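Note that one protein chain is taken out, while the other chains of the complex remain in position.
Think of it as A and B in the order they're written, each chain with its own count starting at 1.
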Amino acid sequence: MVFIVLFVFIGGTFWTVASSFTNIKTLPIFTPAEFYDAFVGMAQYQRLWRSSRWIISITNLGIYGSLYTIFAFVIGFWLAVLMDQKIRLEGVFRTIYLYPFALSFIVTGHVWAWIMNPAFGLEATVRGLGWETFSFDWLTNREMSIYAVVIAGLWQGTGLVMALMLAGLRGIDDEIWRAARIDGIPKWRTYIQIVLPMMRPVLVTTFVIVASGAVRVYDLVIGLTQGGPGLSSQVPTIYVYETMFVGALAQGTAASTIMLLATAVILIPWVVVEFGKKQQA
Amino acid sequence: MAKPDTLTIEPSGPLPRPMFAPGRVMIYAVLILTSLYYLIPLYVMIITSVKDLDAIRYGNIFIPTANPTFAPWVKAWSEACTGLKCSGLAPGFYNSVSITVPSVIVSIAVASVSGYSLANWPFKFGEFFFTVLLVGSFVPYQVMLYPLVIITREMGIYSTLWAVVFVHTVFGLPILTLLFRNYFSSLPPELFKAARVDGAGYWRIFFQVMMPMSVPIFTVAVILQVTGIWNDFLFGVIYAGPTNYPMTVQLNNIVNSLQGVKEYNVDMAATILTGIVPLAIYFFSGKYFVRGIAAGAVKG
Partner (left out) sequence: MAMKSPSVSIRGLALSYGAVSVLQNLDLDIAQGEFIVLLGPSGCGKSTLLNCIAGLLEPSEGQVFINGKNVTWEEPKDRGIGMVFQSYALYPQMTVERNLSFGLRVSGLPKDEIEKRVKRAAEMLQLGELLHRKPTALSGGQRQRVAIGRALVRDVDVFLFDEPLSNLDAKLRAELRVEIKRLHQKLGNTMIYVTHDQIEALTLADRVAVMKSGVIQQLDDPHAIYNQPRNLYVASFIGSPTMNFIKGEIGGTVAAPSLALGKGDVALKSYASKKKLGVGQKVVFGARPEHLRLNAGNEAGLSDAFDAVVDLVEPMGSDSLVWLKLANQMLSARVESSQIYKPGEKIKVRFRVGLSSIFDAQSGERL
């Protein structure tokens, strides 16, 4: 059974990559002869990079991916450190920070769409309080819509980073902390110069999870902005979906091959760590 | 004795501390403020869902209504329109149930057995197999979308519930297999050896030795799968076919339906209804949920 699944994964990936070098539109092809006949080299990729819609998508992915990853890490680590200060009600705080992660991206998208709704949401509320010029129109503002996606994404995802980091912090031997106190190293320096480097495996794994999750972002955008206004918050996943099933199959597979490459790049640091571990053992 | 007796207050016992040290106050202040960021959407979602439309139009989204009504919930469940049909979320709920239940059972059954094989019955290419699984759990779904369309079509199940079940099983397997493999590897190998010496075979060891010790990991896997599958949107759109759309897709269609007046209260009620199953699982299984993501994520 697992072998079949493996076969599906490897075969499917292979098929997708191969078909991205062809000009197929709606009907899939299978035999080498068919592939040979349909072969167009890099044409799909050239078309892809000439498409303004793809350029917007990949730029947005860059913005979303980097901001989401950076903020999720900074906020998540920071929260984890605060949670690590032997606080009361730790369980309550953790439950609060983590519950969005249990929700569907579609749910998250719609909730934030409502909160950021310019007519009724935050903007209207603040204006109602007397600040008439206050503006929070990210959802309808072409310049800002992708940042709205970042806010909603962080709401859903930082709890996960916090939980992973907290698990990492708790995994640090207590004697390290004692040794640092005897050495007179201030707490913040212990966190940054001793604990953080010790958490490298956790950091790398978390990075891979967070960043590869960012590449896959789809439902959140659909729920929040539907890629709009206009094309302003398009992401590659939407591009794939909207080409693959509307008669530009090879365009879609080419775009998804790029996503595969992006994921592969993200996996590199993790592979290095894993490989390094094996060498040491 | 070298006891200094010149000090007016002799330090003794614990260092006296003010009840509210500024550092502690800061920590709690930050934690509480951040909690608000996480809680406000839930709060807004709930209060909006029990307002009538007038209260929404003339009220403030952060202020609850004085006259709560459950009409939006009823409407969201059984009357709200998704384009042509006006049967609310209910059909989506039943679809989601009939997708989730078989997907969870099949994927966990297969993954636990393969995890067990990987952990205890070393075979050729085991390492390679393991690596492919790891990488497989990170492959973007988009790469596999079309091949799976072809496969389900060939199997004759495309646009049926079974196509979604199949796809969820396929995508759930890598990460679940890893989860089970790591868990089974962490059990003492002596146990497995002792069972073999006692003459137990492959299946007997699995069912009578390993399974009884693995309740926690099965719980974790079930939670992971139920929430993951329930929350899925993409596969539902592509493989289920319009009559079988799961709840998430129905929700999206209701909210984005352009007919008539925009009923934000119904939208929010529908949103809560869709989120309620995974939220309930989360709140009732807190510890296992955290363990699940930690185990699934920080491996080894």
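We take it that a contact is a pair of C-beta atoms (placed from the backbone, for glycine too) under 8 Å apart; a residue touches a chain by one contact, two chains touch by 3 or more.
Please read all numbers here as calculations on a predicted model, not as lab measurements.
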| item | value |
| --- | --- |
| Missing chain: touched chains present in the view | A, B |
| Residue among A:Gly11, A:Gly91, A:Gly171 or A:Pro186 touching the omitted chain | A:Pro186 |
| Residue of B:Gly13, B:Pro122 or B:Gly156 in touch with the missing chain, whole complex considered | B:Gly13 |
| Interface with the unshown chain - residue positions in chain A | 173, 175-176, 178-186, 189, 193-194, 197-198, 200, 280 |
| Residues of chain B (touch criterion as defined above) contacting the omitted chain | 1-4, 7, 10-15 |
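The rule we apply is simple: only the chains that are shown with their structure count from here on.
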| item | value |
| --- | --- |
| CA centroid of chain A to CA centroid of chain B, Å | 16 |
| Of chain A, residues touching chain B in the complex | 1-2, 5-6, 8-13, 15-16, 19, 28, 75, 79, 82-83, 85, 87, 91, 93-108, 110-115, 117, 120-122, 124-125, 128, 155, 159-160, 163-164, 167-168, 201-202, 205-206, 208-209, 212, 215-216, 218-219, 222-223, 226, 236-237, 240-241, 244-245, 249, 252-253, 255-257, 259-260, 263, 266-267 |
| Residue numbers on chain B that touch chain A, as the complex places them | 24, 27-28, 30-31, 34-35, 37-42, 44-45, 48, 56-57, 60-62, 110, 113-114, 129, 132-133, 135-136, 138-148, 150-151, 169-170, 173-174, 177, 227, 230-234, 238, 248, 251-252, 255-256, 264, 267-268, 271, 274-275, 278-279, 281-283, 286, 289-290, 293-294, 297-299 |
